[in-house]
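One chain of protein is taken out of this complex; the other chains stay put.
This part shows subunit A:
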């Protein structure tokens, strides 16, 4: 522990993964949450840092909204999601008095809070820290990448939906990664198809295949497609542990295989 104090609060964190997407609503927070749950099932200790300051969704998804952050000698204590304390979370959602309050901040204030999130949260020992970001390529992203650079993050998971409009934004996000020198672990295509609960017909609500094509075009790994599953949305809505409850869901194999690819990349 003596050595851990020296380089700050991230010293006990083995691997840092950023979850990015140029487009909003493609499932960054969903994928971040599910990835954390999947890694946890593999016996890892996971932290989630939510740097979406204007629209934090993860506290709700993990059903810990309304919890408060406490202060200790080492800094802010993250909120633990489960009894075993295997998933911890830090989000601006915990700092708001009212859940509907809008965080109407311009860039410099957002940057300052992100810096604080990176330096002042007492994560303790973690195998993985998943950093969930807002859409775009602006203040929050630059601040997070700058602040995390000394801790050499493993890379970025880029989330997209299959339609061309979304893929366009993600191409710009890949350019961002290249410009700031952040490795792309791979592309995840979310919400690929919808399996009708009445007749099991799979419809490509947002068309299909865009993510894979983009990965090929950009020369980055394609990690898999996660199909739309209303059970998944519902379980996240209600803040239940999706991975534990729905191993039979069509989305499940996709998620665990993505987690496995990351685990294989980072032998501990």
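Note that contacts are C-beta pairs under 8 Å (C-beta built on N, C-alpha and C of every residue); 3 or more make two chains touch, one makes a residue touch a chain; residues count from 1.
Going forward, contacts and distances are computed from a predicted model.
Peer 1: For the chain omitted from this view, which of "Phosphatidylinositol glycan anchor biosynthesis class F", "Cytosolic Fe-S cluster assembly factor NUBP1", "Elongin-C" or "Probable vacuolar protein sorting-associated protein 16 homolog" is its UniProt protein name?
Peer 2: Not shown, but named in UniProt as "Cytosolic Fe-S cluster assembly factor NUBP1".
Peer 1: Check the options A:158, A:228 or A:259 and report the residue that touches the missing chain.
Peer 2: Of all options in A:158, A:228 or A:259, contact with the hidden chain holds for A:228.
Peer 1: Of A:15, A:40 or A:110, which one is in contact with the hidden chain?
Peer 2: Checking each option in A:15, A:40 or A:110, the one touching the absent chain turns out to be A:110.
Peer 1: Which subunit A residues touch the hidden chain?
Peer 2: 22-26, 29, 54-55, 57, 60-61, 99-110, 112, 134-139, 141-142, 161, 163-166, 168-169, 171-176, 179-180, 194, 196-199, 201, 203-207, 228, 230, 233-234, 236-238
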